[in-house]
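Removed from the display is one protein chain of the complex; every other protein chain stays in position.
Chains here go by letter, A and B, matching the order in which they are written, and residues are numbered from 1 within each.
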Amino acid sequence: MGCPCALHLETDTESSAHAAQASVVAECARLDRKYSHYRDDSFVAQIAANAGSGIDVDEETADLLDFAAALHAQSGGLFDITAGVLTRLWDARNARLPGKDEISAALAVTGWQRVHWQRPLLRLGDPGMRVDLGGIVKEYAADRCAQTCRDAGVDSGVVDLGGDLALIGPHRDGSPWIVGIKAPRAPGRSAARIELPRGGLATSGDYERALIIDGRRYSHILDPRSGEPVQSFASVSVVADRCLVAGAAATLAMLMGIDRGGAYLRELGLPHLTITDDGSVGGDIACID
Amino acid sequence: MQTVQPWQRGRLARWDMRWDPDPLQAAMSQHAYFSKEGTSGEIGAAGGGCGCN
Partner (left out) sequence: MGARASPSLSFLLAASAALTGHAPARADETGSEQYAGYRFNVYSEDVLSAPALGDPRRYKVYSQQFLLNTTIGNRYALSVNATHEVMSGSSPWYVLPGPGGKPIQVLSGATIRDHRNAATVALTHDAGGNDTTTISATYSQERDYHSTALGAERTLPLNAALTLGFGGSFSHDRIEPFDASLYDRIQRAEKNTASAFASLSLVLDRVSAIESGIQLNYQTGYLSDPYKLVSVGDALDPDTRPDRRTEAAWLVRYRRAFGENAALHLDSHLAANSWGQHSLTLEANWYQSLRDGWQLVPGVRYYSQSRARFYAPFFAAGSGPDFSSDYRLGAFGAAAANLNLRKRIDHWEFSAGGERYHATTGYALGGTALADPATVSYTRIFAGLDYHFD
């Protein structure tokens, strides 16, 4: 997953903890192999290789693509799994702002509306296009791992994939877990701690890969329609029944920016916490400290 | 007709899109109509009749 992950389990026996742990490791490895865009042998790479002709995808990928399509529709085109080429232009490692030409070249191979998606056939509109399911697979993986633990008979625990959490279930005495909401700008630290008995917690934020030129921060949250960075929250955290839903809500709110994103979160009605660049905190999650 | 995928059913799943969003209020309205009109009302399992005039 390319991020610090942790697994907390409470079980009767060490062996059942090991069995659950093994299932989690296997599931994470499977999804990483399948969807990582850093790997040349991934399914995502295969889709790119067949950009012109199209490829029949499996059920799981189709469900993920359906979900991505729904988020694209819900966000008016802000959420776009084809925006990867554009995102890389604003990578901190470039150490410079992308030029107008680069942006228009990237925009030419960006846009979910250019993808032909008729389950199970996926065909990219341009050989240069890429799909990157990274924006939803991590949260999906957290939910899947929590479920594999429950299937293995473990009812109490937390799956933490880089700060996106899926709870297997509350502590064995029924009390909630105390979990940290990761802080923007300092991914190792937590901005707040909350009590969570079950469900999922996800945070979308402007943590890494941000480009800083002359002291100005260019976020890696991009509007795929213009190619420009979005002025938004430093981070948005959402609690929901499933980590996948929490993550989608947090990501959409980030993409919408402070005004629209804030209104969206209020309308959504899920517990949330927003942190802006100046450190001011909003939302309605009850924090412990 | 194109199949409406599960993810496209978001609006259909809303409370205000149910056939009968508020059963308590519907029951009271139907009871009033039923007791004043000569032909019976809703489709579905019949509730108890009454001697209302």
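Basically, a contact is a pair of C-beta atoms (placed from the backbone, for glycine too) under 8 Å apart; a residue touches a chain by one contact, two chains touch by 3 or more.
Given the structure is predicted, the values throughout are model-derived calculations rather than measurements.
In the complete complex, the residue from A:50, A:74 or A:276 that touches the missing chain is A:74. When you scan A:85, A:161, A:194 or A:245 for touch with the missing chain, the hit is A:245.
Note on the undisplayed chain: of the listed residues A:9, A:57, A:81 or A:270, the one touching it is A:270. For chain A, the residues touching the chain absent from view are 63-64, 66-67, 70-71, 74, 140, 143, 147, 240-242, 244-245, 248-249, 264, 267-270. Touch with the hidden chain on the side of chain B covers residues 1-4, 6-19, 21-25, 27-29, 32-33, 36-53.
As a working rule, only the chains that are shown with their structure count from here on.
A separation of 41 Å divides the Cα centre of chain A from that of chain B.
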